[in-house]
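The other protein chains are all here in position, but one chain of the complex has been omitted.
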Amino acid sequence: MTENSSLHIPRPSARPGDEPDFSYLALSEAGAVRYPDPCTPAKDIEHLAGDLVRVLDDDGVAQGEWAPEIEPAQLLEALRLMLLTRQLDDRMHRMQRQGKISFYMQSIGEEAISVGQGMVFKPTDMMFPSYRNQALFIQRGTDIVDLMCQCLSNTRDMCKGRQMPIMYHDRKANMFSISGNLATQYPHAVGWAMASAIKGEDHVSSAWIGDGSTAEADFHYALTFAAVYQPPVILNVVNNQWAISTFQGFAGGQRRPFAARGQGLGIPGVRVDGNDLLAVYAVTRWAVERARNCGGPTLIEHVTYRGGAHSTSDDPSRYRPKDEWSAFPLGDPVKRLKQHLIKSGHWSDEQHEALNQELKETVTAAWKEAISYGTMNDAPSLDVRSMFDDVYKEVPERLKRQRQQLLDIKGAKS
Amino acid sequence: MTENSSLHIPRPSARPGDEPDFSYLALSEAGAVRYPDPCTPAKDIEHLAGDLVRVLDDDGVAQGEWAPEIEPAQLLEALRLMLLTRQLDDRMHRMQRQGKISFYMQSIGEEAISVGQGMVFKPTDMMFPSYRNQALFIQRGTDIVDLMCQCLSNTRDMCKGRQMPIMYHDRKANMFSISGNLATQYPHAVGWAMASAIKGEDHVSSAWIGDGSTAEADFHYALTFAAVYQPPVILNVVNNQWAISTFQGFAGGQRRPFAARGQGLGIPGVRVDGNDLLAVYAVTRWAVERARNCGGPTLIEHVTYRGGAHSTSDDPSRYRPKDEWSAFPLGDPVKRLKQHLIKSGHWSDEQHEALNQELKETVTAAWKEAISYGTMNDAPSLDVRSMFDDVYKEVPERLKRQRQQLLDIKGAKS
Amino acid sequence: MSQMTMIQAINSALDVMLDKDPTVILLGEDIGYFGGVFRCTDGLQKKYGEHRVIDAPIAEGGIIGSAIGIGVNGLRPVAEIQFADYIYPGLDQIISELARLRYRSGGDYFSPVTVRTPCGGGIRGGQTHSQSPEALFTHLSGINTVMPSNPYDAKGLLISAIESDDPVVFFEPKRIYNGPFDGDPDKPALAWSSHPGGDVPEGYYSIPLGEAAVVEEGDDLSIITYGTMVHVAQAAVKKAGISADIIDVRSLVPLDVETLKQSVEKTGRCLVAHEASKFGGYGAELTATVQEECFWHLQAPIERVTGWETPYPHAFEWDYFPGQDRILAGIRNVLEAV
Partner (left out) sequence: MSQMTMIQAINSALDVMLDKDPTVILLGEDIGYFGGVFRCTDGLQKKYGEHRVIDAPIAEGGIIGSAIGIGVNGLRPVAEIQFADYIYPGLDQIISELARLRYRSGGDYFSPVTVRTPCGGGIRGGQTHSQSPEALFTHLSGINTVMPSNPYDAKGLLISAIESDDPVVFFEPKRIYNGPFDGDPDKPALAWSSHPGGDVPEGYYSIPLGEAAVVEEGDDLSIITYGTMVHVAQAAVKKAGISADIIDVRSLVPLDVETLKQSVEKTGRCLVAHEASKFGGYGAELTATVQEECFWHLQAPIERVTGWETPYPHAFEWDYFPGQDRILAGIRNVLEAV
């Protein structure tokens, strides 16, 4: 009965075995997009949702009005954080393969977003991350040992063993708790910013969501509340082209960029080269200035590519060309920043190699430290009694009795 | 702590006691908007979401490229249906006030939308109405006696007494069942159209939603699925400026028109004078042609005004100027069509008065017939056993037992 | 002391808390300028400003979701969902986020949101303005669930809910907003001024969550119920001319098991009543709990008197509603069982 079906089924440009094809991606030249005053009315800058703000050109040179002034030392630090994140991801991925942790998600290829944006926000700003923002934690000062300990569900796990790996948070770094449920953090960020506005404070909040997750209700709720109450919130869509096995066309990305999603509500959208740390930094700074000086939300679409598998449970070779990442026209954010720093005389291949080596050792040392707090199989381990804590502020009588039942049964067994 | 609050709180242009003020409404001149080919790509007609398609000018003359060719007889029939609806609303409102029915919702001021659109759709097209589409039922052939019987929950109620008044449906007229839960019908309409496309049929579906209800998740789901699968669906937002006590700014309507809500997904939007039957007809025909010939959704915003209270439970004088409707720049759809027909020589004040009188009697006769099928207090009444039907296709044993329990208790009582 | 309806008592609780605690804010559809479709927030926006009593878009998930964020940022949001029948679009934020935030973050984050919502039938609301979905909430770990049966309790419990750092879903039985209701729709409506629960202090007081109220004491059986059904049970007991403990659970979670236990151990017979349908309803938990705790004292099966397992129909509202006759039949079953 479907021979005559006229239902449109989105199809990615390439499947396994095909040549990668990114001709669908609208690109602007580096430096081509003008920089409007951050307080420009949304209706006058609608083109920013379709253009692509890029700073670094193919030679690694910063171009145009968006090019930010950043001290070389800061850029070197950004590079270090990106490399550290990549080393961490690599290590944790391998640890999962070896059965040391139950699950992992890499952020490979998307590091410039977390690091570039992290450089803009203040410690008092509140971040509502997604599960590919590990670099943002690192940027805001979370010890990678703590990230590892969360993945290990060990005695130093900030989640006390309750969440799957990568569901971090860091209260003192104002990093919110990551949820397994997609998109739920979006209205939280808007609500947080509403409270900031109500209190007359100038703290902004920011949230991250994947391209695929924009189809969820919470994306709509967040945009609507942001449009209505104009709180100081930076809403990011990380368009890494894939949502597990479905490409961004299944989230409605085939006709218009995600940055345009708020336009019908009057929310300005900016589309940025997510693999260009300078562009990410500049666009975020613009949006934060807008939020602090004139109020209101900005939606930023970061165009990037999910360099790795969706998670350790995934096998992308089943649904996309193996070499798609290498054909991605916006390249690799680490390589691009490195090229820029070398080009501007602040860095060299040798230094890069040395730093990478050093960070590898840092990660190894961190892992050693992390496992000293316990692993899935080895002591020390969390006290099982803690399982009943934090369901409510005080442990209710019922849960105390259940805790005792559990202890009795475990006691009887051992 | 809120002295310094910078939270934006939308405020309507006028509150009780103020002068009505519709300066916020962007208007186009009648005839000013060009008529593009229905298959024009969405990106080339984005202005249609901001313009206002109008056909009838202040003198009641049809103007411009959108002016449809409609036989005078058809227009007279449209006028009759609008008047009939208004008489029905008036009667039912009074019946509620007299305690004959438990609740009612008028559609006064919004009749041109249902009637004008109804003239375009085929009987095989499927309608997913909201609770202010009574005129669409009438247009598609539902007997007003049936509408009344639903409101009476009597023996002829198509809902078998299960729903509050105004939650009609009509299977043979392809009118879907109205839900008390706002916006839920939107994804149903999209799904229905998806099935139409899958089957290779050329039936379209259409759904209606209020301005306030666009904030619900189902609006977003429907738009997303419509953008992804491009089914033949006409999605209508009836912007009557109010959602109970909150004006359309609380649904995010302060910055951009509702017709623009789909633009970020590539869904074309058209903003139309909802009080101009000719314009409504023309825009709907355009969208249906687009759906049938080139596939895909259209979002239509009908700019209108809720002439009456939200429902019989509401008192709008608490939150908006009493005379706001009379100041509404798009007038009253009945008066405007009447003026057009008089102007074009097909109608007169006398005929209008006579028709109105006749329809009043029609409604009175219908009411008499309706109450012969029972009222809340008078026989005949539905068999209480039917309460247990239709929860499932067959009445399960459990419910048969509960039915018997009820009968036993009622028997014991009487 | 003054006389208040349940609406006035709820309004007073909100007023007291808005006044006492500058971090309290209200958010909901039509609650601000208009004062709420049931007028529970009447006058509060005028008194506390549009930045503390905030009209919201029609987006229940957005209301709960943004309230969570507001709570995380140090304010204390009280969200209104216009009808319990419309809370479902907000369920994901309640179940996945509000109820679990403290747990999943190892105690580092929480959001003290209170969600108020009118529930129950008896106002000719048909199937979408009459629902009692409390059982969907009482199964969740991490939130508390409350349903008062009179103005005094409503105010005291609502203040506790707002003050609590744990999230609370607060159900308001709308049929008794304006007066107690004994289940007989043909009798003239009673005013709260005729009921002791209508005496409500003007100022601050609170009733702790987790304590049931023994509304009447007696020996023949224990009736465990809450909300509107408390009044129906009282009328039925009177009509039956028997002597019963009537327990108003009030706090569905945490449940005051001790009070139930003491009562059923005394009477040996138990009837559970609620408006929601039976299968998988909150009464199932009450029944299971009582049989676990009091098995050896039970002289008859515990009887459940509830709404039928159909949606709440408009035309047959009073055949659906578990009124006095149904309770009387239930009492008979429990007392005559041998």
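Observations, loosely collected:
In this document, chain identifiers A, B and C correspond to the written order of the chains, with residue numbering beginning at 1 in each.
We adopt the following convention: a contact is a pair of C-beta atoms (placed from the backbone, for glycine too) under 8 Å apart; a residue touches a chain by one contact, two chains touch by 3 or more.
Because the structure is a prediction, the values reported are computed rather than measured.
In terms of the touch definition stated at the top, the absent chain reaches A, B, C within the entire complex.
Among A:Ser153, A:Asn174 or A:Asn275, only A:Ser153 touches the chain left out of the display.
Across A:Thr246, A:Gln351 or A:Ser372, the single residue that touches the chain missing here is A:Thr246. Checked against the hidden chain, the listed residues C:Gln82, C:Ser111, C:Gln127 or C:Ser263 yield one contact partner: C:Gln127.
The chain not shown here touches subunit C at positions 61, 85, 88-89, 91-92, 95-96, 100, 103-104, 127-128, 133, 135-136, 138-139, 141-142, 253, 255, 276-277, 279-285, 287-288, 291-292, 295-296, 298, 300-304, 309-311, 337.
One chain of the complex is left out; on subunit B, the residues touching it are 126, 128, 157-160, 162-163, 167, 169, 171, 176-177, 179, 181, 184, 186-196, 198-199, 205, 217-218, 220-222, 224-225, 228, 389-393, 396-398. One chain is missing from the display, and on subunit A it is touched by residues 1-2, 5, 7, 9, 15, 102-103, 153, 157, 159-165, 167, 179-182, 212-213, 215-218, 243-246, 250-252, 313, 318-319, 381-382, 384, 387-388, 391, 398-399, 402, 405-406, 408-410, 412-413.
Simple rule for what comes next: only the chains that are shown with their structure count from here on.
Work out the mean CA point of subunit A and of subunit B, and you get 43 Å between them.
Centres computed as Cα averages put subunit A at a distance of 41 Å from subunit C.
The distance from the centre of subunit B to the centre of subunit C, each centre being the mean of the chain's C-alpha atoms, comes to 35 Å.
Multi-chain contact residues of subunit B, defined as those touching 2 or more other chains: 1-2, 5, 7, 9, 215, 217, 250-252.
Those residues of subunit C in touch with two or more other chains are numbered 51-52, 57, 59, 61-62, 89.
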